[in-house]
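Note that one protein chain of the assembly has been removed; the remaining protein chains are unaltered in position.
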Amino acid sequence: MTKGLLGTRRLLGLAAAAALLAAPASAAEPVKIGMITTLSGGGSALGIDVRDGFQLALDEEGGMLGGHKVELVVEDDGRKPDKAKEIADRMVARDKVQIMTGIIWSNLAIAVVPKVTKDGVFYVSPNAGPSLLAGKGCHRNYFNVAWQNDNLHEAMGKHVKDQGFEKLYILAPNYPAGKDALSGFKRFYGDDVIGEVYTKLGQKDYAAEIAALRDAKPDAVFFFLPGGMGISFLKQYSQAGLMNDVPVFGPAFSFDQTILGAVGDAALGVVNSSQWNKDIDNAANKAFVESFQKAYGRLPSLYASQGYDAARLIASALKAVGGDLSKADAFRAALKAAEFDSVRGSFKFGANHHPVQDIYVREVVKEGDLLTNKIIGKAFTDHADAYAGDCKM
Amino acid sequence: MLLLIEQVLNGLQLGVTLFLLAAGLTLVLGIMNLVNLAHGSLYMVGAFICASVAGATGSFLLGLVVALPATALVGMAVELVVLRRLYARDHLDQVLATFGLILFFNELVRILWGPRALFLDGPSWLSGTVEILPGIPYPAFRLAIIVLGLAVALFLAWLTTRTRLGMLIRAGASNREMVSALGVDVRWLYTLVFGIGAMLAALAGVMAGPIYAVEVGMGESILILTFVVIVIGGIGSIRGAFVGSLLVGVVDTLGRAFLPGLLKLFLMPATADGVGASLASMAIYILMAAVLIWRPRGLFPAHA
Amino acid sequence: MAEPLLQVEGLVKAYGAVRACDGVALQIAAGQIHAVIGPNGAGKTTLIGVIAGELPAEAGIIRLAGRAITRSPVQARAKQGLARTYQITSVLPRFSALDNVVLAALAQQRHAFGFWRPLRREAALAERAAAALARVGLEAERDRPAATLAHGQQRQLEIAMALVAEPKLLLLDEPTAGMGPEDSARIVALLKALKGGLAILLVEHDMDAVFALADRITVMVNGRPIASGPPAAIRADAEVRRAYLGEDAA
Partner (left out) sequence: MRDLWPLALVLLAALALPFVVAGMDLAYVVGIATRIMIYALAGISLNLILGYGGMVSFGHAAFFGTGAYVVGILSTHATYGEPLTTWPFEVGGTEQALIAWPLAMLAAGLLALVIGALSLRTAGLYFIMITLAFAQMIFFFFVSLQAYGGEDGLSLFARSQAGPLDLGDDRQFYYLVLALLALVLFLKSRLIEARFGRVLQGIRDNERRMRALGYPTYRYKLVAFVISGALAGLAGALIANQTEFVSPAFLDWPRSGDFIVIVVLGGMGRLYGPLAGAALFLLLEEVLAAWTEHWMIILGPILVLLVLYARGGVWDLIAGRLSRRKAGADG
């Protein structure tokens, strides 16, 4: 499935193809989609789910999207920005991909997206949604099918405010996404929190923070600690005996299907925000959850749903232009229209090509032995991000 | 004041966790003169084995009982196949080969257990909190770690100073020929010591499992902390590892807990949060630099 | 007697409870060969290490040409005219014999921070090095890597490295150790030829060599000097005979 640099056969094939290049690409030729994602090293669970979700949509159509043959090239970025950049260059130059997707991390997206969109490639982000690309650095060929990074934090801010909590203690890692998270939260909660703490990126031990937190006597805690950091924090928070006294709130990242198994019962009952859950009631979602489980033998995660939606969005636009990407403007308009059945139900793009969507409030519950989430409410309806105003397209 | 006491306790607990890892590493460093980057991998393997067994049987203790010898076996196998050939080599070779082992183990664990983090919780009788001082409930599991760490420190002190094995170990460090002359096969002695080191790493991994995330790559970040501990304490010295661990644990914890607050006395709150968090994350490295200026071979150099 | 070139007083160096040097006093005049003898573990090699500056002294004073060097680092003592050889040969194994000596000669320059001109084109250094090699009889081996030289030749090379610096005082730690009679004889002849040009502190087990070369001899036992004097006097000294030579004689 993946293509190497030194596949001799491939090089020869390319040399032959080069001779034919003068002829315009006909609609019968497969559309090439490049996926750069993280398949090895830390955080690979996310990349694997995005890939599997995307592949599922492809398989459902028998290797086609929107009725057109698609050739998917997947490469592993190993979470290194320079490697992602190099893969992108290669995909554009050698594989002549016209559409790209797959990047998980904001820093890799910032490294890759501006360059490839400038080169005329369409980029559909299945995860990373840094503020730069939603605001100042937006581009007409860039679409984010998942979220702007702040969305879920904003939803939590609104929910916590609505619930009437008054003494909030909030914490996040000391890096841009962490700062964005807390400012996103405060955008809807208000600036008045009794504690705002930044922890070390990759930190494992939160005893010091938890002790200080207990001392500050908050009535609720909001945290954004993605990956292993969140697992550690929740376990330690629960061990400190605080779970029953001071409720915690967080975005879906620490309560997702990829992670819940590792947190265990410590997460039970925690309220979190997400734009998707497996119990959203629509036909597309039901079918997706069922076939994902059948294909991979596990529950789909948020990231899998995003990968799947990315593929379905692309499919809808390919269908609109009959698979002919030389009609770039028509293709762009079709992407913008987003006429596909999202697993999230209602879905549309804002002016900056970021989702305008509902954000739900979920609770971690147990179904049999399995921890998962249940929707208990809605924080936002048709929520748009805060950076759209900065976007001059 | 109470908060300060609690934070110092937190620091000690972090230090003890580090000590479990540092003790095994410094033993191998000091005796075999081998720098083993893959020590963190053994920590990870221990945690994963324990998590699987505990997940299947529901018993943390059973997981612990299986994980320790299993990891020791893994460690001894690695010693037999690879590391044994590296004792006579220079440190660069050791760094490179064990760097390769890290890549190998991370990927192997990912193939065997998948990319997702695993669940591991302590035994239920340690799940609550203990009120150590009025108004300070402290997690029982963390207290258990402190107790266990101190017990391991005492055990190692006894092992290296009072037993025949300890004597052989110390003799082996300074004089391979003499130990050989005593009729002891140094090669097996080294394998055994490596097994003990691996078992200590597994113990650290198992005890860290219920507190931290059990995930691929969990060994590396803590390995670097462990290096800082050993540099501060002095290579090959169990005592140095103990003191170094506690120092690093306390400095790191107090830095995180109080630096931002302290800086708020001089700086704008927003700036203080950022600068404080940055400084706190660098505090232990600054500590290391300070110790180096004062004592280039650590606080308790084992060999002259 | 004029001021001695090397003056050592009350030197103490201990390893834990063991005092390897315990109140050693020595004086070496310019141009003299001063031998230190004694049984194994008497502290002779430690004494050389302390004088050379590789081991710190715990007490006592070392003066070289009147200047106290007790606290100077190794390289500073080397620049003031101290050179040494090691009990276990210590050369630069990957460098040719000539380059070993060239580096020794270069060390005498103010600094070696040259980044452009190839060292092997520095003719003046090469000439001095070649001359030193010739003095020890190694001119034929100049281009061989030091690691491939025979043991005795490596010893000669070490002496050449010491000589090229034109030191005032040469510290020789068992220059004939591990050598056959032929090689030993060559070294003794070499040292004899050097005699008068520079002072030498010689630690040696080969008594024939010691009595053939030394102007003065100090006998050390358990870190303490028990006798010091010209060879004839040492030979006659009853205490020395009992403590050391006697065993040999019997």
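Read from first to last, the chains carry the letters A, B and C; within each, the first residue is number 1.
Following the convention adopted for this analysis, a contact is a pair of C-beta atoms (placed from the backbone, for glycine too) under 8 Å apart; a residue touches a chain by one contact, two chains touch by 3 or more.
Source: prediction; values computed, not measured.
Asks: Which one, A:Lys200, A:Arg362 or A:His383, makes contact with the chain that was left out?
Replies: A:Lys200
Asks: Which of these, A:Arg140, A:Lys179 or A:Lys286, touches the one chain of the complex that we don't see?
Replies: A:Lys179
Asks: Of C:Glu9, C:Glu54, C:Glu139 or C:Asp183, which sits in contact with the chain we cannot see?
Replies: Here the residue in touch with the unshown chain is C:Glu54.
Asks: Hey, which of A:Asp89, A:Glu363 or A:Asp390 is the one touching the hidden chain?
Replies: Residue touching the absent chain, from the options given: A:Asp89.
Asks: Which residue from C:Val18, C:Leu119, C:Ala150 or C:Ala193 sits in contact with the chain not drawn here?
Replies: Of all options in C:Val18, C:Leu119, C:Ala150 or C:Ala193, contact with the hidden chain holds for C:Leu119.
Asks: Which parts of chain C are in contact with the chain that was left out?
Replies: 52, 54, 73-75, 78-79, 83-84, 86, 90-95, 99, 102-104, 106-108, 112-120, 122, 161, 165
Asks: Over the whole complex, note the residues of chain B touching the chain we left out.
Replies: 29, 33, 35, 82, 85-86, 89, 91-93, 95-97, 99-108, 110-111, 220, 224, 227-228, 230-231, 235, 274, 277-278, 281-282, 285-286, 288-289, 292-293, 296-298
Asks: What is the set of chain A residues that contact the non-displayed chain in the whole complex?
Replies: 2-7, 11, 14-15, 17-18, 21, 39-41, 75-76, 78-82, 85-86, 89-90, 92-94, 96, 106-107, 110-111, 114-115, 130, 132, 137, 174-177, 179, 200-201
Simple rule for what comes next: only the chains that are shown with their structure count from here on.
Asks: Return the distance between the CA-based centres of chain A and chain B, expressed in whole Å.
Replies: That gives a centre separation of 35 Å.
Asks: Between chain B and chain C, tell me the centre distance in angstrom, where each centre is the average of that chain's C-alpha atoms.
Replies: 47
Asks: Quick check: how many Å separate the C-alpha centres of chain A and chain C?
Replies: Result: the chain centres lie 73 Å from each other.
Asks: Spell out the part of chain B that touches chain A in their complex, as residue ranges.
Replies: 3, 6-7, 10-11, 13-14, 17, 106-107, 110, 114-119, 121-122, 127-129, 137, 139, 141-142, 208, 210-218, 221-222, 253-254, 256-257, 260, 273-274, 277-278, 280-281
Asks: In their complex, what parts of chain A are in touch with chain B?
Replies: It is residues 40-42, 44-45, 48, 174, 196-202, 204-205, 207-209, 211-212, 215, 227-229, 231-232, 235-236, 239-241, 258-259, 261-266 of chain A that touch chain B.
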